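The complex appears here minus one protein chain, its other protein chains still in place.
Labels run A and B following the written order; every chain starts at residue 1.
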Amino acid sequence: MKKSLLALALLGAFAGVAQAQSSVQIYGTLDAGLIKRTDQSVAMGKRANNTLGFKGTEELGSGLKALFQLEIRYEPDTGTIEQGAGGVTRPLFQGQSRVGLQGDFGMVRLGRGLTAFQESSAAFDPWHGVPTPAGFQTDLIVAGGYTSDPLGSPGNSTNRFSNALFYNSPVFSGFQVNTTVATKETSNTTAIIGRGTSAAPQYRVGGEASANPFSISTTYKNGPVAAMLAYERNAIETKLWSIAGSMNVVPDLKLMASYSRQDRGHTELLNEETKAWVLGANYTMGASKILAGYGQKRPDGQVKTKQFSLGYEYSLSKRTYVYVDASRKKANASINHFAVGVNHSF
Amino acid sequence: MKKSLLALALLGAFAGVAQAQSSVQIYGTLDAGLIKRTDQSVAMGKRANNTLGFKGTEELGSGLKALFQLEIRYEPDTGTIEQGAGGVTRPLFQGQSRVGLQGDFGMVRLGRGLTAFQESSAAFDPWHGVPTPAGFQTDLIVAGGYTSDPLGSPGNSTNRFSNALFYNSPVFSGFQVNTTVATKETSNTTAIIGRGTSAAPQYRVGGEASANPFSISTTYKNGPVAAMLAYERNAIETKLWSIAGSMNVVPDLKLMASYSRQDRGHTELLNEETKAWVLGANYTMGASKILAGYGQKRPDGQVKTKQFSLGYEYSLSKRTYVYVDASRKKANASINHFAVGVNHSF
Partner (left out) sequence: MKKSLLALALLGAFAGVAQAQSSVQIYGTLDAGLIKRTDQSVAMGKRANNTLGFKGTEELGSGLKALFQLEIRYEPDTGTIEQGAGGVTRPLFQGQSRVGLQGDFGMVRLGRGLTAFQESSAAFDPWHGVPTPAGFQTDLIVAGGYTSDPLGSPGNSTNRFSNALFYNSPVFSGFQVNTTVATKETSNTTAIIGRGTSAAPQYRVGGEASANPFSISTTYKNGPVAAMLAYERNAIETKLWSIAGSMNVVPDLKLMASYSRQDRGHTELLNEETKAWVLGANYTMGASKILAGYGQKRPDGQVKTKQFSLGYEYSLSKRTYVYVDASRKKANASINHFAVGVNHSF
C-alpha cells in the first residue's frame, strides 16, 4: 500500500511493490516412502518434514542485513497442508514465518519458529532431527510428552513458539547463545485442568499463559567436539533442561549423547518428572551413512520406554538420498517400525 | 491439460506447460511488531498486511499485454493464512487473484481484488492504507462499518469484490477512471434481517445480491495536487460516496483530507447514515517520515468517534523500515494503541 496516487494509475495498480527488486529464493524438501508398523497395514508416509520455503536477504550497509523466511509444510502422500494429531490442519507456514535483522550483534527475528532448545538439540539426534518414529528428537530428546506450545491450537506442532522474539548471538570462540521469548498470547481451545478442577481449570479456554514462555540454548563447537546446554519453560510453566555432546572420534564416525529432564511440577501433583537419555552414532562411508541409536525414557511412577533404531542413507547426489530405517520401541508392548523412501531437497 | 498424447509420454507427463516459458515474479511483505492496547496484554501483531505474491506479464504484440497476479495473505506471528473476525480463515489468495489484459484501452481484469474505491482511497490515508488501528482506512475512510462484501463468507475481508470485473482507464491529462462490477453470486451463511423479520430476513442464507455490486473512482493527479471522487454500492445496496484530496505544499510535506458518507437506507429504517472526515499529514526528512492524522465519525443518532494518531517510520533501506505508532480513539470510552515493529518488502 506504499504507493502514490500516480501508482494507482494504470501501471501502478498492477506493479505492486515499486521499490528496489529483491531476489526471493525458493527451497524445500519432498520426502516420501513406505512405512510398516506393528499392527498396521503398509502406508505411505514421510520420514522428514516436507517443506516449501521462500526466503531472502537485503543488504542494509555497514554489515547489517534484513532477512525474512516463510516455510510451508505439507504432506506429500495426500497433498494437504501438514496435519497434526487427529488430522487437524496446521498453520500454512508451519515451518516458520520470521522477519529480522542480522549484524555484528547477532540476529534478531520476530514471528514463529522452532525454539532455541528444539533447534539446537537436533544436532545430537542420530536421525538429525527428522520426525520419524525411528528418530529420537520428538519423544526421547524432549523427555517424553514435553511440548513447547501447550496452549496453542489443537494439532499445532509441539516444538515452536508463536508470537516470539528470537535472538542468536555471534559465535565467540566456538560458543553461541540462542534465546527465544514469546508473549503470553494463546490460541488454546481446550482447558488444561492441571492443579485446578474441571469447573475451575488451571488454564481455561482462551486464557493467558501464566508466564512468558522462553527457551535458551548455549552451544559449543570446536573441531570434532560439540556440546549443548539448554533450558526451556513453556506457557504452563513446565520446565525442560537438556545437556548433550558429540564427538567425531575419527572424521567419519560421530558419537553423540544427550540427557533431558522434564518437570511438570506446576500442573501435576504426582509423578511430575520424566528423565530420558539417548546414545547415538553416525558412520559415513562415501555416499553411505549408517545411523544407530539407543535411548530410554523414565517417567516417574510409570513403566520406562526403551528404543533401539538402525538406519541407512545412501546419497544419490548432494540433494537426493534414499533411506531404510528399522526400530523397536518397547514400553508395555513392543512396536516395530520399518521404513524405506526417498528424500529430495530443492 | 493442453498437451498432445506425446506429452503424456515420459517427458511430457512431468513437463507440464510445454509452451513459451514465462518469468513469474515473487514479491511480498513481512511486517511484525509488538502492540499494546488499553486493557490488553502486550501482543505480537502486524501493522501492514502480510503478503506473498506471484505475478507476471506476457507481451502479446501491438502494445497488448496479458497479466496475472495471485497474492497470499498470512499472519507472521502464528504462521497461519490471514484470519478475519473471530479467527475465521480467509481465502488463500486473500490479497487478490486476477487475470487480464492491458493495452491502449486501459486494463481489464477478472477475479477477486480491492474495489476501485477501496484501492483509490488509500492514497488519502496518512497511514497509506495499512490496516493498523492507528490508521484511518479501515474505519473512518469507509464511514464506519461499511463493507464491500456483506454477503461473503464470515470472516472475509470487507474491502474486496469476489466474482468481479475490474477496469482501469488510461490516464487522460491526469484523470483516471476505475470501475469494479461483480456478479450477484454470494457465499453468505448468515442471514441479514434488515427490513425483514427473522422468519423472512431481507437477505437469506445463500440468497443472491439484490443488485450487482459496483464501485467507481475517478482520480486526478497533477504535480503536487491529487484528488478522488468515488461511489460504491454493495450487494445489499448500502451506498458509500467519498471525496478526497491531497497537496504537497512543499515537496516534503503532504497534506490530505477526505470526507465519506455511508447510506444504509436499503436495510435500515432508522439512523441509516454515517458521515466521517479525516485530516492528515506526512512529513519526510531523509530516511525519517512523520505521520499524523485526526478524524471524526458521526453515525446518525449515536455517539460520535474521534481518533488522533501519530506515527514515525525510519527507512533502513528501500525495502525495510521500522515504525512506531501511537493513537487514541474515543467514543464512549477511550482506547489507546501503541505499536513498534519492522516492515520488510521483498
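Note that a residue touches a chain if its C-beta (ideal position, glycine included) is under 8 Å from a C-beta of that chain, and two chains touch if they have at least 3 such contacts.
Worth saying up front: this structure is predicted, and the values here are computed from it rather than measured.
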Report summary line: Filtering A:74, A:161, A:214 or A:277 for touch with the omitted chain leaves A:74
Query raised in the report: If the hidden chain were put back, which of A:170, A:206 or A:265 would touch it?
Result: A:170
Query raised in the report: What is the set of chain A residues that contact the non-displayed chain in the whole complex?
Result: 26-34, 41-44, 48-49, 52-53, 55, 57, 67, 69, 72, 74-81, 87, 92, 102, 106-107, 119-120, 122-123, 128-130, 168-171, 176, 178, 219, 221, 226, 228, 246, 316-320, 341-342, 344-346
**Report entry** Touching residues (missing chain, whole complex) on chain B
**Finding:** 1-6, 8-10, 13-14, 16-17, 19-20, 22, 24, 26, 54, 56, 58-61, 64, 66-68, 70, 91-101, 110-112, 162-164, 183-185, 187, 208
